[in-house]
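First the structure, then my questions, so here it is.
Note that this complex is displayed minus one protein chain, with the remaining chains in position.
As written, the chain order gives the labels A, B, C and D, with residue 1 at the start of each chain.
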Amino acid sequence: MLTIPIETQILFAGILFFLGLIGLLVRRNMIFMLMSIEIMLNSAGLVFIIAGNHWKQPDGQVMFIFILTVAAVEVAIGLALILQVYHHYKTLDADAVNKLRDQNSK
Amino acid sequence: MDVFFYIAVAIAIFSTIMAISRRNAIHALLYLILSLLAVSVVFYLLSAPFIAALEVIIYAGAIMVLFIFVVMMLNIGLEKSMEKKWLNPRMWIIPSLLAGILLVVLFLALSNVGSLTENKGDILPKQVGISLFSTYLLGVEIAGILLMAGVIGAYHLSSQNKKVTHRFLEKK
Amino acid sequence: MTETDFLCLTPFLILALAPIVIMLVISIFRNYEIVFGFSLLSLILAFAALFFIAPAIPHSIQPLFIIDMYSLFFLGIIFISAFIVALLSYNYIKRLEGVREEYYIILFTSTLGAALLAVANHFVLFFLGIETLSISLYILIAFQRTKDNSIEAGIKYLILASVSTAFLLFGMGLIYTAFGSMMFSEIATAISLQGPLTSLAITGFGMMLVGIGFKLALVPFHAWTPDVYQGAPAPVSAYIATVSKGAVMAVLIRFFFNIKGFDDHYLFIIISAIAILSMFIGNILAIRQQNIKRLLAYSSIANMGYLIIILLTGTNKGIQASLFYLISYFITTISAFGVITLLSNAKNEAEMISDYKGLFWKRPFVAIVFTLALLSLAGIPITAGFIGKFYVIFEGMKAGLMLLVFAMIISSVIGLYYYLRVITTMFSPAGETTLPQITFMGKFTLAAITISILILGIYPGWLIDIITRFVGL
Amino acid sequence: MEKSTFIALLPAIPLFSFLVLALFGNKLSRKATGFIGAGSIGIVALLTLIIATEFFHSLPQIKTYTVVVWEWINAGNLKVNISFSLDSLSLVFCFVITFVGFLIHLYSIAFMAKDEGIKRFFAYMNLFVASMLILVLADNILLLYLGWEGVGLCSYLLIGFWYKEPANGYAARKAFIITRIGDTAMIIGIFILFITFGTVNIHELMQLASAKWASGSSIAVITAALLLCGALGKSAQLPLQTWLPDAMAGPSPVSALIHAATMVTAGVYLIARTNMLFSLAPVVQFAIAIIGALTLLIAGFSALAQHDLKRILAYSTISQIGYMFLALGVGAWSAAIFHFMIHAFFKALLFLGAGVVILVLDEEHDIFKMGGLRKKMPVVFWTFLIGSASLSALPLITAGFYSKDQILWFAYSSESGSLWLWIAGIVGAFLTALYSFRMIFIVFFGESKTLPSFNAGKLMTVPLVILAVLSLIGGFVELPESFGNFHPFSKLIENVLPVVLIKDIGNLEILFQLLSAVIALTGVYLAYIIYFKKPSLSASFNHSHLNRFFEKGWGFDKLYDTLIVVPVVWLSEIDKNDFFDWMNIGLSKLALLLNSLFSITQNGKLRWYLMSFVIGIAFILTFMLYK
Partner (left out) sequence: MILFYLIAILLGGAFLSWMAGRLSAALPRIISLVALTADLILIVAFVLQLDTLNNKWLVDLNADWIPKFGISFHLALDGLSLLMLILTFFLGIISIIISWKEIKVRVGFFHFNLLLILAGIIGVFLSLDLFLFYFFWELMLVPMYFLIGIWGHEKRIAASFKFFLYTQASGLLMFIAILALYFVHGRSTGVYTFDYMQLLGTQMGYTTELLIMLGFLAAFLVKLPVVPLHNWLPDAHSEAPTAGSLILAALLLKTGAYGLLRFVVPLFPSASVSFAPIGMLLGVVGILYGAKLAFAQTDLKRLVAYTSVSHMGFVILGVFSFNEIAYQGVVMQMIAHAISTGALFILAGQLYERTHTRDLNKMGGLWETAPVMGAVGLIFAMASLGLPGLGNFIAELLILLGAFKANVFMSCLASVGLIAATIYSLRIVQKIFLGKKITDWKFNDLTIREKIVSASLVIIIVWLGIFPRTVLNTAKPALQKTLEVQKENNNDNNKTESILDLRFKN
């Protein structure tokens, strides 16, 4: 079994999480944003696995399963919405989808 | 065993970086799948073989396929030139900086943990299963409802309108 | 699973069964009225079920559920609010083109999610509840998929909510790592055993704050609110503003009071800062707003800022105050959105302030309802909002939170400005806009809400007594 | 009915007729208006006579009648009644007010006959008489103040009677405001009196003051000085004299009644009434004498340079009141009152005469445009001549001689008197003679320049004649020691006011009298030379700067303009819109600025929102861990 300290493991999850975050902030294509979110959710699940392993409890894994489920649903709805956005706006650029805004901001 | 962990971690990080920085959506997705596979190795090493399998099957399999399907459907390849414009190298700076700060914070927080002790022993898939269907049974049921909502929503949102009005005509 | 467990789960079962039944009905034949009627009936049943389970509580279904008076209270107001939203939605949704019955299915799943939050005693249920709620909300917001605004609001909400969920989860993960349990009560025990919070746990709480702050639309996680309120169908905006926020508030209070977050110095400062920022930024953003839905969104940001002051009082009385405030905020918001809903039609959403020009002279009844709602939001006497604010200030002062109380007062004066702007528009000389007729049911609903605003404003004693019974001293 | 209750009727009757005229004025005919207006004063005059008789009957025993009408104010220890009291001082004033007032009212019926505002006129006049009677009859100082302000109001109303001319309105406001400045000082003085003694009854106050305050103590000086300010304002003495010449904008009967005979002498009354206070403050009393002396000189010179007939009389009034102040200042109380009475006769006469002249010449005020009126209006000429003679104090035959001489004598001989005061007085007397006869010679002699448009009726001339008679014989109620030694008037007054204290300088009175008689006659003769025989002498002077300086009243108006009016107007102009408003504007600007600032963040761009998320969480986490 692993003899790696838990800090390192969580740090790994953290790196993945923040990579996802970077992707989310940088990419304007909504599909990429959705992918980045998946990375983040996945890394959050990773933390539960790590913690579950650490405490020797199955709960972490159970939580992961739920996260997985939710991630799947989110992707499904997200993609459906992205399709609609594409139909309406003819673009996937997140910045171009800004009809809703304060009228006195540019 | 630790070596495998580090290798998997290295692959995961590398492929994630690749995934978020590719212009071609398909390439990015393939890197993402690679990353997920690497993470599933980590799961396995963290005595969660069942989860590792699920990761491969559902994440890398089902979810990513969904992505690929949509990418294909929208034929995003056409927007490659746009991607180039969107992905200005300078745009990486601030997000990376912010994420960096957060990572440093997390790192420092972890370095303060100190007294975490390692327990030995395994969590068997059976335990997970039992827990899932006893302790968390209600959670599973709720997840079912959630999925149902998702299905209905996905159906409702993705179905096209029968009557097509041009969007300019819809305006007030 | 014992009998008591089942008994206690009845409201949830009803909420879970209702969408399935509706689906079955739809699969046989689509009839809007039947679905609508059935939905109302189910909500009434769910509400009625609360009375049956009352004798059995407090009861907890380990480890996920805890059903006590407190959750019962929240369930009650969630069900009532959902009921009123459903009632107000009738015409609005009916006028849409294409399929409409799904709306009620999703309304049920979202209500279920909200209800689960009220009884959550575990991260799993917390997470599942919040997700059931969010996912349903994505659908509800984007329900008018032919409209750009609706879709745009949907995708914005989806991405932001997912990110916030990711943060929430990561935070939960860290806390789980730190304490080895996901149950609120066990975490609390662990905290009391371990002494001061470790930095890992604090990081975890901090990240959870993002998720919760997002749902409550607190600064700096507020940016979505105006866009989503504007893009979503009016009743859905009402739903987000009330049920969704109320449910999250329920779980937040339970969690926060369990872990005694108010004792932690830094958490205290952070929450104070968030509260003050929310009040000011929310109110200041609203002062030049021309769109009523956005305006109400900003107002809700500010109102949530007022409300979380209560977290820092750390007493049961504070919780009572927050409950009263929530109720007054609920009915007020619903009444405001109700007016917007009833004055909107499929083509034209009555969302610009200019649409309300001269409403006082064209539709005096609606205008009065709206005026009272706005005055209540502003906290002027004879409205429920006044007593709510009074209660919050009262408890805040009792706990010595003078800075927050003063911030609340100053920002509420700023807030007054834009409420007055709307009211002024309503009684300025009549404009050109034509407005749809309002159904009798709509009028009746509005009248009932308005009367309750007034009753709570003039004679709030009984409600306070009830709340005291539910939360204890 | 108790006789003393009649006293209350004195002010009540004109007040009542004022009400009648004010409320039902537009239903009354012009004749009825005149009848009511003048008649009410007639009744009051009659009543005064009755009361006076009663008073004289019981003279040695009863000095004061008092009647309480009702409780006015009762707050804390301040208890004030509406109550009147009558003693010999008030009686003299009442007599002058009602009799002269009645004559002027009679005259006014004719004078105002063609004016459309006749009802208003009589209403105001009656109100004035009522207020003036309240002033002199008040037994407490607050009620006195009520009358005091009431006459001020009427003065304001009547100066601005012909309201369509903005200059009249200006003059009216000037009069009101300047007197109000004095009044404000006076009310502070009243405060001091009340706070110290806990009562406002004049009699009690004087008793208490003399019992409790040391002579010359600072509080007494301050209080006396404050009351003096009120008197200065009302009586148009230095430095508050500037309003009176302008006040001539009102109709002539008004000038006669208010700005010559009665109201302007209220200051004299006040000082006389509160004489004990002034005795306690010798500094102030001496200041009164000095002010009187200065005023009479300054006004005398100014009168000499005027072109406007009524302005000459106005300056003359100021000057004559200066004499009264001089008398008060040297403690010659009864002399002051005596001069007041005589002055009322001849100055009313002069004003009424001037009124006739001006009226028949179609509102011509400039004396240089008049001339030769002697033949055309003999009655006016003779009465005017008598008045002027009395004013100039021509010896023996005129009443003015007796009253003025008494003052001049006391100015030197009384304990606080001095040679300088006497010199000022005698120079003033010379000036008086000079300007009085300047008037006579220019207006009534020489060639006629303007022709009268009509002849004055009986109603106007009869009062003139009566007043002329009074101006001649009025002086015989008080004859100097050197000449008859007959003192019923001062005996009467000395019931109330202290006797003048004389320095031991031997019996020089006759010398002084002779001197002043000579001076007066010299003045007349000089006037004859300069203004009648050799007008070229005066003509050269007419255009000199000094003349203009005198004509403008020694530049006081200009001084006050630059010192007070200009700054006040400037002050009100610079901050017309209330700079505190910037506070609001600033706040709302700030809010709007913040709004635009925050609004930038609400630009609808998803990635901005995400960024705010991340920045927020970065802040929170960094703070929580490393604060």
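In the analysis below, contacts are C-beta pairs under 8 Å (C-beta built on N, C-alpha and C of every residue); 3 or more make two chains touch, one makes a residue touch a chain.
Only a predicted model underlies this, so the values are computations on that prediction, with no experimental measurement involved.
For the full complex, can you list every visible chain touched by the one that's not shown?
Within the full complex, the chain left out of view touches C, D.
Identify the residue among D:Thr184, D:Gln207 or D:Thr622 that touches the chain left out of the display.
Of the listed residues, the one touching the omitted chain is D:Thr184.
Check the options C:Ile20, C:Leu41, C:Ala54 or C:Ile409 and report the residue that touches the missing chain.
Of all options in C:Ile20, C:Leu41, C:Ala54 or C:Ile409, contact with the hidden chain holds for C:Ile409.
For the chain left off this view, which of D:Phe55, D:Phe194 or D:Phe384 is in contact with it?
D:Phe194
Touching the left-out chain: which of D:Ile51, D:Leu142, D:Leu205 or D:Ala456?
Result: among the candidates, D:Leu142 touches the missing chain.
State which residues belonging to chain D touch the missing partner chain.
Chain D touches the missing chain through residues 22, 70-78, 82, 120, 142, 145-146, 148-150, 153, 156-157, 160, 163-166, 169, 172-173, 176-177, 180-181, 183-184, 187-188, 191-192, 194-195, 568, 571-573, 575-576, 578, 580-581, 583-584.
Against the chain that's been left off, what residues of chain C make contact? List them.
Within chain C, the residues touching the omitted chain are 314-315, 361, 375, 380-382, 386, 390, 393-394, 397-400, 402, 405-406, 409-410, 412-413, 416-417, 420, 424, 427-428, 459-461, 464-465, 468.
The rule we apply is simple: only the chains that are shown with their structure count from here on.
Name the chain pair with more contacting C-beta pairs, choosing from A-C and A-B.
Here the pair linked by more C-beta pairs in contact is A-B.
Just give me the whole-number Å value for how far the CA centre of chain A lies from that of chain B.
Computed value for the inter-centroid distance: 5 Å.
Let me have the rounded angstrom distance from the C-alpha centre of chain B over to the C-alpha centre of chain C, please.
30
What whole-Å value do you get for the distance between chain B and chain D if each is reduced to the mean of its CA atoms?
The separation of the two C-alpha centroids amounts to 101 Å.
Which chain C residues touch at least two other chains?
124, 128, 131, 135, 138-139, 142, 145, 148, 154-156, 159, 163, 174, 177, 199, 202-203, 226-227, 285, 288
Hunt down the residues of chain A that sit against at least two other chains at once, touch-wise.
Residues 6, 10, 14, 20-21, 24-25, 28, 33-34, 43, 50, 52, 54-55, 57, 59-60, 62, 66, 70, 73-74, 77, 81-82, 84, 88, 94, 97-102, 104 of chain A each touch two or more of the other chains.
Quick check: in the complex, which residue numbers of chain B touch chain C?
105-106, 108-110, 112-114, 116, 135-136, 138-139, 141-143, 145-146, 148-150, 152-153, 156-157, 161-163, 165, 167, 170, 172
Under the stated contact criterion, what part of chain C meets chain B in this complex?
Residues 9, 16, 19-20, 23, 61-65, 97-99, 102, 105-106, 109-110, 112-113, 116, 124-125, 128-129, 131-132, 135-136, 138-139, 142-143, 145-148, 154, 174, 177-178, 198-200, 202-203, 347-348 of chain C touch chain B in their complex.
Show me the residue ranges of chain D that touch chain C in the complex, using the header's touch definition.
591-592, 594-596, 598-599, 601-602, 604, 606, 608-610, 612-613, 615-617, 619-621, 623-625, 627
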